[in-house]
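Here is subunit A:
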Amino acid sequence: MTPVVTITDLAKTFHLHQQGSIRIPVLAGFSAEIGAGEAVAVTGPSGRGKSSLLKLIYGSYRATGGAIRVWHDEDWVDVATAAPREVLAVRRRTIGYVTQFLRVIPRVPAEAVVAEPLLDRGIPQDTALERARHLLARLGIPQRLWHLSPMTFSGGEQQRVNIARGFAAAFPVLLLDEPTASLDSANRSRVLDLIEEARAAGSAIIAVFHDDTERRRACSREIALG
Partner candidate 1 sequence: MTPLLAAEGVTKSYGGRIGCSDVSMSLHAGEVLAIVGESGSGKTTLLRCLSGHLPVTAGKVRYTLRDGRHVSLDDLSEAERRLLMRTDWGFVHQDARDGLRMGVSAGANVGERMMAVGDRHYGRIRASAVDWLTRVEIPEDRIDDSPWSYSGGMRQRLQIARNLVTSPRLVFMDEPTGGLDVSVQARLLDLIRGLVRKLDLAAIVVTHDLAVARLLSTRMMVMQQGRVIETGLTDQVLEDPQAPYTQLLVSSVLQV
Partner candidate 2 sequence: MNPPAYNFAYLNEQTKRMIRRAILKAIAIPGYQVPFASREMPMPYGWGTGGVQVTAAVLTPDDTLKVIDQGADDTTNAVSIRKFFIKTAAVKTTERTEEASIIQTRHRIPEARLTENQILVFQVPIPEPLRFLEPRETETRKMHALEEYGVMHVKLYEDIAHYGQIATTYAYPAKVADRYVFDPSPIPKFDNPKLDNCPALQLFGAGREKRIYAIPPYTRVKSLDFEDHPFEIQTWDQPCALCGSRDSFLDEIVTDDRGGRLFVCSDTDFCARQRGEA
């Protein structure tokens, strides 16, 4: 197994100045290694920082200590200390992130939302849209909705658009935060298929699952927090 994410002694403490300057430790001394083609489930009691870990790897949260090294463009980048511009480059080409909820932008149609990560990489519009439509179809989004902004979609539809977006670009590292939470069983199964395919294609997957069965089906290994 070739490691693509190496986390060493990671610490995260929130310092809330407005709430009497309290400090909330979320992670301390956390280390892990995730390899290409591996799917790892992050487990632990709720409130123990599972989502926070994903945000730290993605760079949305700033680490208090430690290193998060990601194999990017034939080199290691420490997301914990990298300059914003490097983190953006890592996000563009290396790390994908499926959040719990889609951030809807009014007037941007669903297919464009899905195609965006491909366009950001410089993939031609036609190719990007073709791939986007293919994924939307696989995830059961009716064709008549592709041209509409997901603003008016149901929660489940929005989440499937979000998943399609996450899988569109075949990121070498993919972070999934409860990707199946608001889906029915048929769609859950489709998402698990996508995860399996991404793994087979060599992506490293770091996921948080609510459901034990799904977690076991999707992931080969668990890393426990707390």
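Convention: a residue touches a chain if its C-beta (ideal position, glycine included) is under 8 Å from a C-beta of that chain, and two chains touch if they have at least 3 such contacts; residues count from 1.
Behind the choice of candidates: all candidates are chains of the complex that A comes from, given by their letters.
Small disclaimer: the values here were computed from a predicted structure and weren't measured.
Engineer: All of these sit in the same complex as subunit A, but only one touches it there. Which of 1 or 2 is it?
Structural biologist: So the candidate in touch with subunit A would be 1.
Engineer: Provide the residue numbers of subunit A that touch candidate 1 in the complex, in ascending order.
Structural biologist: 14-18, 55, 59-62, 84-85, 87-88, 105-108
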